[in-house]
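Note that one protein chain is taken out, while the other chains of the complex remain in position.
This part shows chain A:
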Amino acid sequence: MSGAAQVTKRAKYKISVKDPGTPGALRMNDQKLMFMPDNRNSGAKLVVEFKSIQGHKYTKEGSNKPPLINLANAQGGSYIFEFDSYADLHVCRDFVSKVLEKSKETPNAALEKSAVKLPDEQLSEEEMQLRIKLLQENSELQKLHRQFVGGNILTEAEFWAARKLLDIDPSKKSKQRVGFKSAMISDIRPATDGRTNKVTFSLTPEIILQIFAEKPAVHRAFLNFVPNKMTEMEFWTKYCRAEYLSRTKNYHAVVAEAAEDEELAVFLKEDDILANEVRKKIRRVDPTLDMEADEGDDYTHLPDHGIFRDGTKESNELQSEHYRRTLLQDLNRHAAVVLEGRTIDVEREDSTRALAEALARSKRGNEGADNNANEERLDRTPRVAEIEDLQAPHCLPLAPLSIKDAREYFDSQQANTLKASRDSQASMKCSLSRQEAYGSVRDAISEIKDMGLSDPIVNPEVALKVYSGLTHNISSIKYHLGKNPRETVLDRLPSATKEKLLYHWMSIQELLKHFWSSYPITTPYLYSKVNRLKDALSNIYPQLEEMKESLPADLRHQVSLLVRPMQQALDAAIQHYDADLQKRSAKSGEKPNGYI
């Protein structure tokens, strides 16, 4: 940090974005930032400690806005500086973010001990951008944001946490490894332009990777030949020529060409690496489908024994067997490679050479891992021999779940079960061992087995009744809407009231979402959040009442019909809050007694 301990740039200090600004020099060190206006008398001189700065925003290069940086202080105000150029902006931005990061570490260490507050999010630039964009595009969201975040009912982080789903984080998404395409893209087809005799093959990195994976000999040839012996272009030209040749199915031509050009022959010949691999794999194959062993035991079909030409066996031309690669073999090989899965990522725009090398590396790495799988398969054979329904299963087959981040998944699962169990019985054990979990599942299954599933859990008639009762309202409203849009209740209200009503509904929804999601209260932080939310919720009652009061009598009834569900939702929340509070106080009251 010492190297860049200080930055000085020319900038304009602005009170708001629209303010023309005061020109001057902005100087920053790791403690504070200072602004010295050119005109010493302007009074816009500024000294701010970085401790008081909470975050920073800046305009993006390429947008038609001037290069601005906005430093928000703890009191909700902000300092805006306009730079001469984006280069300056970037230097300052980097500096500010570094300093802020550093200054945050220290206070946070202290804060975490009390653990009342969530550590402030380290916002990436993209995320910040995304949020700003969302706010700009959605006026309702903006309104809510202003009301709750501005009104200190929710923190910035809480507000956005509920909208995690909205922002798609591209960096995380791409981490899931994409498998090979099911389609045989390595089976490249020539394109003709129709006028000349030229044929064109087009290769993409994706295709090249698949070719490498499916044809190890080509892969090896590439590593050997390129770039020492030939260029990449020449290499692929040759490859395509070989493909074209074998596509013509003229084996004599293939043999002749291969004899002339030894590099070309590499592509046309049988793949020796593959053959070796096959030999290795065949030893590990499940003995109950090993047809190779069968051939080894077959003394009837000695050469020239058995029935030779009865039409079931096709005589194939033995000549040029060496250069024969059939579509069927290609298909099998392709499916095997797809099944094996991809071992390296190709998203980076690497050169083909790097690609080839990465593949070679990952192959070497894999070789060791294969051996264990063998044991496992042999172990399975006797189980296959059993007939499933004559015997109750010894152990239920468990299919391992494919979860990318196992810890995250199970943590969230555990939290869910905890949530459920705490509501029903408070004294349930918090951590379930695997056996216990499995046992309980088994019990549940056997219970179902005993009781049978013959009776539907819910009587269908009752279910239908309830369902139609519940949806009646919706369908009728829809019906009315469809028939005559003016007839809806809302449209008969004055537009101001309507707006207000909708706005209330929205904000209640937002608050309730946060409210319910904070249960069960496990940390003091959540506790304080719930308190804040409850206060905000209870503030809405008078507002609703007030709105009702202000209306003429004929509309009041209709509005109160609309308001009632809102009030009910609020009631439910407040009720739950009170009940929870009582439970908590009772519990905390009991405990000391129990201990004494």
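Everything that follows uses one rule, which is that a contact is a pair of C-beta atoms (placed from the backbone, for glycine too) under 8 Å apart; a residue touches a chain by one contact, two chains touch by 3 or more; residues count from 1.
Keep this in mind: contacts and distances are computed from a predicted model.
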Fill in the blank from the handout: According to its UniProt record, the missing chain among "Protein EARLY HEADING DATE 2", "Myotubularin-related protein 12", "DNA 5'-3' helicase" or "Cytochrome c oxidase subunit 3" is "DNA 5'-3' helicase"
Problem - Selected from A:Ala336, A:Ala360, A:Leu526 or A:Leu555 as touching the chain missing from the view - result: A:Ala336
Exercise for the section: Consider the whole complex, including the chain that is not shown, and state which of A:Asn228, A:Thr288 or A:Gln435 touches that chain. Expected result: A:Thr288
Problem - Touch criterion as defined above, residue of A:Leu390, A:Val462 or A:Ala553 at the omitted chain - result: A:Leu390
Handout entry: Footprint left on chain A by the chain that the document does not show
Key = 182-184, 187, 278-279, 281-282, 285-312, 314-317, 326-329, 331-332, 335-336, 338-339, 378, 381-382, 384-392, 452-453
